[in-house]
Every structure is written in C-alpha cells, then in structure tokens.
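Removed: one protein chain of the complex. Kept in place: all other protein chains.
And now, subunit A:
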Amino acid sequence: MYSEKVLDHFMNPRNSGNLEKANGIGEVGNATCGDIMHIKINVEGNIVKDAKFKTFGCAAAIATSSIITEMVKGKTIEEAKQITNKSVAKELDGLPAAKMHCSNLAADALNKAIEDYLKR
C-alpha cells in the first residue's frame, strides 16, 4: 500500500516536535476530516533555517509532514513557495490514490506558514 520511503518517514519521522524560534506557523485540516498538520518554520535572511511539525493523522499524513520539513530546509522563501502537494507525493515515491486528498496537506500547511512569516 505504501512505498518504502513513506514507511521510513512514518516510522522514523524527521523534525517532529515544537520549534521555539518559529517565525512562521501554518495549520491545516480538521479533526472531523481526519488529518491535522501544524508546520512551524524559522526563517533567517530569506532562508528557511529550520522546520518542525506536529501531525494528527495516518501514516501518509505523518510521512508527508516529515519529508516536507526536510525538503524546505535551506530553501529561500521563493523556492519554498514552489513546493506543492504533488511534489511532496513525488518525493515520497507516490501515495495511494485514496490518501492523496486527505493526507497530503503538507504543502498547504507550509504555504500557510510562509504566509504567516511574510505577514509578520
């Protein structure tokens, strides 16, 4: 059902937890739908220095949160904005069709975090 990469990021999530120095916070999803993602970023000099997540959801939701925090680190804000849910799924070697809609909210959460940073 899941690719090895999804299972790896699910079993060994990177960057889970709280980010004290966050200056951009993005929250998506709702408990009724099933998945909730919180992504926090720390941006210094237009570069995303750090990113962390907290996620309530299935293996795909946790894996997409994990990989997007890896993908975004070191990128400029402009580059980070280019990350889409589709590119996240591709980076994970794909997601089951049934999981695409609900579980791959990671880029939405990241975009909200970027918007939040830009408003500050």
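Here is the rule we go by: contacts are C-beta pairs under 8 Å (C-beta built on N, C-alpha and C of every residue); 3 or more make two chains touch, one makes a residue touch a chain; residues count from 1.
The rule we apply is simple: contacts and distances are computed from a predicted model.
Q: The chain that is not shown, which UniProt protein name from "Spermidine/putrescine ABC transporter permease protein", "Cysteine desulfurase", "Flagellar basal-body rod protein FlgC" or "Lipid-transfer protein" does it carry?
A: "Cysteine desulfurase"
Q: Taking the full complex into account, what residues of subunit A touch the chain not shown?
A: These residues of subunit A touch the chain that is not shown: 1, 7, 10-11, 13, 16-17, 27, 31-38, 53-59, 61-62, 98-99, 101-102.
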